[in-house]
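Below is one structure, written out as structure tokens; comments come after it.
A single protein chain has been omitted from the complex, and every remaining protein chain is retained in its original position.
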Amino acid sequence: MGKPFRYTRPVQWRDTDAAGIVHFSVFFNYMEEAETALLRHCGVDVLVTNGQDRYSFPRVSAQCDYQSPLRFGDTVDVDVSVVRLGNSSASYKFQFSCDSRDVAVGQVTAVYCRLSDQHEPQAVPIPPSIRDQLSQLLP
Amino acid sequence: MGKPFRYTRPVQWRDTDAAGIVHFSVFFNYMEEAETALLRHCGVDVLVTNGQDRYSFPRVSAQCDYQSPLRFGDTVDVDVSVVRLGNSSASYKFQFSCDSRDVAVGQVTAVYCRLSDQHEPQAVPIPPSIRDQLSQLLP
Amino acid sequence: MGKPFRYTRPVQWRDTDAAGIVHFSVFFNYMEEAETALLRHCGVDVLVTNGQDRYSFPRVSAQCDYQSPLRFGDTVDVDVSVVRLGNSSASYKFQFSCDSRDVAVGQVTAVYCRLSDQHEPQAVPIPPSIRDQLSQLLP
Partner (left out) sequence: MGKPFRYTRPVQWRDTDAAGIVHFSVFFNYMEEAETALLRHCGVDVLVTNGQDRYSFPRVSAQCDYQSPLRFGDTVDVDVSVVRLGNSSASYKFQFSCDSRDVAVGQVTAVYCRLSDQHEPQAVPIPPSIRDQLSQLLP
């Protein structure tokens, strides 16, 4: 319990910029991919459609500290853990490494919401089935 | 002095995702565009080539708190200010709004570095000409 | 009549890759931005919501021939013209240049469609009001 979930992917050419390194914004896409892989691993759908209603996990905050650059040709490991589980929200920590070199550390907080085309997303409690799965990833 | 620099741009269709809102990672691209516009406004080059040496501002940290979603059709204002100026680093604050609705607040710290294809970027002092320009944006 | 519509934008840092040039996929985003700017200039909404129904212009084909690279610091001009107007479809041509240097030529065909979350987009005739506007951009 609490063992991080590992997501691994190669750096793609498009992920780089003219400085020859992975662009800082791309780490947030890597975080999303890792979060999706983790939720799928737990049997949780990222987008739930229930009749007219759609539910998903928009983010309320995201951050990343960069330690060492990634380049094309690198393969990056992303270790995800759940660091906080609120009534409607979940916070994830992402540790990026490449051949055991520390690359970056990120954190994202997502809130379970009912989506609407017209109105702002509205926070709702995380359903028990999802909560049970995520709580197993708490440290 | 200390008055934020305003960068304005329309939300593009590609910036949205299947929830109908601008993807959280895209705000970091908006921050970069605003930072570039600010540096250009100050007469500072984002990438300086000096013989074999290239200098730029890779980021060491980035974060964003999301308050209200942006949608296709919106125009976003990004108010940038310099919140800290170190020997080699500069920290920027970004306040996103849309028709005076608060949308998000971001912060990025960049470090002035000598770039190399083979080695890691190496921090060097911000040249006085750039420092003078940026210091005028401190609060 | 037939005079192309010009859309101008700076190359952003994120648009580049480790070869130091704008990534080939990014030209398709520039085309979309130019198409959106043209439609807006004509008073046409890219996404129309009519009760439960939503209408938009998904693409059925896209292509680009690259002549000369774009780099960070360049400003690109995109000249758009309507080259064909069918019952449901519109084809656009995009000529990219930078300081009168030819950069690329692209073409996109979009089909006016009723969108649905469950089903595939369904082609419908372009409404007369939109057709009138677009036909003025035919050569």
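For clarity, chains are labelled A, B and C in written order, and residue numbers in each chain start from 1.
Please note the rule applied: a residue touches a chain if its C-beta (ideal position, glycine included) is under 8 Å from a C-beta of that chain, and two chains touch if they have at least 3 such contacts.
These numbers come from a predicted model, not from an experiment.
> Considering the whole complex, which of C:6, C:59, C:93 or C:131 touches the chain not shown?
Touching the chain that is not displayed is residue C:59.
> Since one chain isn't shown, list which residues of subunit B touch it in the complete complex.
13-14, 16-18, 20-21, 23, 25, 49, 71-72, 117
> In terms of residues, what is the contact footprint of the unshown chain on subunit C?
18-21, 24-26, 28-29, 32, 47, 54, 56, 58-66, 68-69, 115, 117, 120-121
> Using the touch rule from the top, list residues of subunit A that touch the missing partner.
Given the touch definition above, subunit A has residues 10, 12-14, 29, 32-33, 36, 45-47, 72-73 touching the missing chain.
Everything below uses one rule, namely that only the chains that are shown with their structure count from here on.
> Find the most central chain, measuring centrality by the gap between its CA centroid and the centroid of all protein CA atoms shown.
Of all chains shown, the one whose C-alpha centroid lies nearest the global centroid is B.
> Look at all chain centres (mean of CA atoms) and spot the one farthest from the centre of subunit B.
Chain C.
> Roughly how far is subunit B from subunit C, centre to centre by C-alpha average, rounded to an integer in Å?
Here subunit B and subunit C have centroids separated by 28 Å.
> Once you find the CA centre of subunit A and the CA centre of subunit C, what distance in Å lies between them?
Here the centre of subunit C sits 32 Å away from the centre of subunit A.
> What are the residues of subunit C that contact at least two other chains?
13-14, 72
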